[in-house]
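Note that this complex is displayed minus one protein chain, with the remaining chains in position.
Chain IDs A, B and C follow the sequence of writing; residue 1 opens each chain.
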Amino acid sequence: MQVKNKKIDKELFLKERQEVLKSWSTGKEVDINEAVEFHKNMPENKIMVNKLIDAKNNNKTLIQPRAGVALVEAHIDLLKFLLEKGEADLLPTTIDSYTRQNQYQEAEQGIKESYETRRSMLNGFPAVNYGVKECRKIIEAIDAPVEVRHGTPDARLLAEITLAGGFTDFEGGAISYNIPYAKKVSLEDTIQYWQYVDRLVGYYYEHGIKINREPFGPLTGTLVPPAISHSVAILEALLAVKQGVKYVSLGYGQNGNLIQDIAAIQSLKELAEKYICDEGYDDIEITTVFHQWMGGFPQDEAKAFAVISWGATASALSKATKVIVKSPHEALGIPTKEANASGLKTTRQIINMLRDQSIEQTKNMDIEREIIIEETIAILSKVKELGDGDWAVGIVRAFEAGVLDIPFAPSQYNSGKILPARDNKGAVRFLNTGNLPFDNKIKDFHADKLKERGFYEERDVSFQMVVDDIYAISKGMLVGRPK
Amino acid sequence: MQVKNKKIDKELFLKERQEVLKSWSTGKEVDINEAVEFHKNMPENKIMVNKLIDAKNNNKTLIQPRAGVALVEAHIDLLKFLLEKGEADLLPTTIDSYTRQNQYQEAEQGIKESYETRRSMLNGFPAVNYGVKECRKIIEAIDAPVEVRHGTPDARLLAEITLAGGFTDFEGGAISYNIPYAKKVSLEDTIQYWQYVDRLVGYYYEHGIKINREPFGPLTGTLVPPAISHSVAILEALLAVKQGVKYVSLGYGQNGNLIQDIAAIQSLKELAEKYICDEGYDDIEITTVFHQWMGGFPQDEAKAFAVISWGATASALSKATKVIVKSPHEALGIPTKEANASGLKTTRQIINMLRDQSIEQTKNMDIEREIIIEETIAILSKVKELGDGDWAVGIVRAFEAGVLDIPFAPSQYNSGKILPARDNKGAVRFLNTGNLPFDNKIKDFHADKLKERGFYEERDVSFQMVVDDIYAISKGMLVGRPK
Amino acid sequence: MISKKGTVVLGVIGADVHAIGNQILEYALREADFKVINIGVMASQKEFVQAAIETGADAIWVSSLYGHGEMDCRGLRNKCCEAGIGDILIYVGGNLVIGKQNWQETEKLFKNMGFDRVYPPGTLPGVSINDLLEDLKLSKGDKK
Partner (left out) sequence: MISKKGTVVLGVIGADVHAIGNQILEYALREADFKVINIGVMASQKEFVQAAIETGADAIWVSSLYGHGEMDCRGLRNKCCEAGIGDILIYVGGNLVIGKQNWQETEKLFKNMGFDRVYPPGTLPGVSINDLLEDLKLSKGDKK
């Protein structure tokens, strides 16, 4: 086991940087001192941390779309449109899938074909191929903070280029951008890659630059029980702060049951603060991110608007710091800019109408909050135990043991034994807890909830429920009932 | 005072019928015995009462659009489209505004011009001009129950023709289709007109035909405090059952604050059952109707979808028996059939996703429920007192005294002294209680709530708040805050 | 203080009972220091003209929210001419026709009927009040 949860030594870090910057031609453009100056001259309203902390302090929920296309000018037009017509608070630059796999050659081909055909042949913006200067064109053109959103197991060069390029928020983490996004990349490798990214963010912080880090909350985006995504989010936060990161946004993907979704955001904040505090930090700003429904969408746009609205409602009532917005084209692939703006405007209207409203804490919210907390603590305690007190070591061993396990993930390092399904009220439960370190009380809780559904539906609790649940929302329901 | 809350004597009723049927040429087509036979032969699934009671028993919320155009074939096409593409459960036939004012000559002109221009020059279906046979074309073509929705102070002939035509639900009432819909029609007159309509429905019931009656809940549709609309709904229900009506749907127009909206539907049901029971009836089926936001809509369709979704959410969580749906074209006038279907589909998706979910009863819901109940009882007690025990007499005198008072209503018989405004959480309160018979406890409750808002907004509580609130949702907010 | 900027006859035409916008317009006009004769909802063309003559009004503001505006508004300018107030300002606004509107066409339709200003749904009172101030300045300027 070579990984350790230990701050990377400065000399080693600077040496590794030289290697990373050599891995593609644009790396040589990065001059970190000059980049620090660039950030220092940036207007306050383009810095993500400022907007997030302001929102947190004022109990506001900010809205952010997903967006990225192959060509720089088109990408800038897209972001401007989403800011002005879509009324977005925060903007993204979604990176294309070739760049996510460090296939810069293929990305180059995608840029070329996009120029030739005048349409984006890539599903995102290939930032590495473009390099620092082109990235800054985006930052200079857009009057709002811009975050890098991707799904890259080894995002070291991407981080170097985009942070030097002026982006002030960087999504991803050793687990959340590996297990759901890769097939054969080991956790030892991604932990080291992301320690590097976090160290880089910490390095900027040491030089007065505030960059936000956001582990990717929804993981595989489908029926992920809150305790699973919370465990991953908190582990990635713990690794990040160790490298000097001070601003962390922790995410959660909507499951659809309002009570569970509210309890999830509540418990995420509570747990993260506890674990960060237990590690001895008192200077970390934690904010929360609510992802609108990440599973299959209805093809009908009117129905998609309903799914978007329901996500907006849950985000507002859970008081998340920001919400990541879907579009009415979700079922059909990457949206037009108009559809993307529509999703934002629907969300804006809901958030505004709910701005002054709240639901009191109810008994069922408490029950949900407590079970999520109990489960997450059970998992994280075992991770720490397996790592002999070292979180990084613990992560690797926990995945080997199935103590950490993400449903439907493609990675061969994921044991894939757990199985989620909805209960009779649509909350996501464990149909199979695999090797999760849960006591019988927790296991019985889930078994009882699913038994209740089986009884109601007059069928056995089985994988068919899972299949039905996966298709349910796109077919217009939350719970996948038999016909 | 000539009106009394007394069942119309059969002979007198039959005599009045002869007069009513003479008031326009199509009246002579009505043969009530033949009409009873027509209803008896109607398939069960076309009878409104059956669907409503099934939904009530199974805790379902049904969806119903608004729709009506000038030409029969176009109207049938429209309803078919809303049933098949829009997935509506129940259908309407919205009557045009000339017919609502008994201006059949003008309606005739509208039909003529609609034929000539091939577009609807009327804002609804002129059922009286068409007569019984044409109405039955609609009923025969549509595989769902169809309700007559209008806004007609004197709907006697309209009821005769549409009920003989096979419609199984009839909206309106002596107050709800007078005070918000007319300028100079006296309550004595409309009480008698609607006693006739209710007597007719009761007559059908005596002959084995179940027809549902629905007082129009939202009244002027803008910032109507629940106790006001509840008082009106219950009074109209009391008048209706006296004439032999057995199936009553009571409505409420969404105000936008979720807790208040849920409490409103709860208290409406509770109060109606209490008053009906107090009058000695044990055979009345009461169902509830939730109207999606009736005030000004955002012009932007994406934002309109959010308003529709929020209405759908409140209707589902309040467990109303049915919800009346808006379209994304609401701000722009009468919707295309596609837009109308979109509103239905958005609502359908929300209702389905929330089907198995519920919010527990919270303390604030109880507070809202109790204040609505207290206020409504205060109003209704005074109405009864003013009427010396007779509800009909009480209604007339209560409007004279401002004990019944509807905000923003055009009628000269309405005192128009009360003024509503939103509190700091968006619930609708009284800025001015006018002559409502409220004790100081209730008055202070409202004053305190508005003071809280004034303090937050750093301005005096004034009519400007009302103006701001009226425009708020169309501008993307719930509470009309100062800039 | 009789610093009224002018007199406006306000009403909702035809069989239309939409009262709220009418009440807001009255409030906004008064706030802007106009004298307002509000003839309310369900007003006939005759009532508009009569009120304008009786009060020597500078403008008639017609609202129509229910879609029958096209049928209800025809001939209003003529009635004004016949009554000897042919040059009075007449504005109209609301949901003027049935269905989603092509605004250019609707505006043209009503301008051809003799309306000086035509407003789409959702117009805020301030917009028409500003137009009125401008139109009145011009017309009063002309008279000097």
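Here is the rule we go by: a residue touches a chain if its C-beta (ideal position, glycine included) is under 8 Å from a C-beta of that chain, and two chains touch if they have at least 3 such contacts.
Here the structure is a predicted model, which means the values were calculated and not measured.
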For the chain not shown, touching visible partners are A
Among the options A:32, A:141, A:284 or A:331, the absent chain makes contact with A:331
Checked against the full complex, the residue among A:97, A:212 or A:376 that touches the missing chain is A:97
Missing-chain contact among A:23, A:50 or A:109 belongs to A:109
Where subunit A meets the left-out chain, the residues are 96-98, 100-101, 103, 106, 109-110, 113, 119-123, 151, 180-183, 220, 222, 296, 299, 329, 331-336, 339, 408-410, 463, 467, 470-471, 474
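Convention: only the chains that are shown with their structure count from here on.
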Here the gap between subunit A and subunit C, centre to centre from mean Cα coordinates and rounded to Å, is 55
In whole angstrom, the CA-centroid distance of subunit B from subunit C equals 30
Separation of the C-alpha centres, subunit A versus subunit B, in whole Å, is 46
Going by residue number, subunit B touches two or more other chains at none
The positions of subunit C in contact with two or more other chains are none
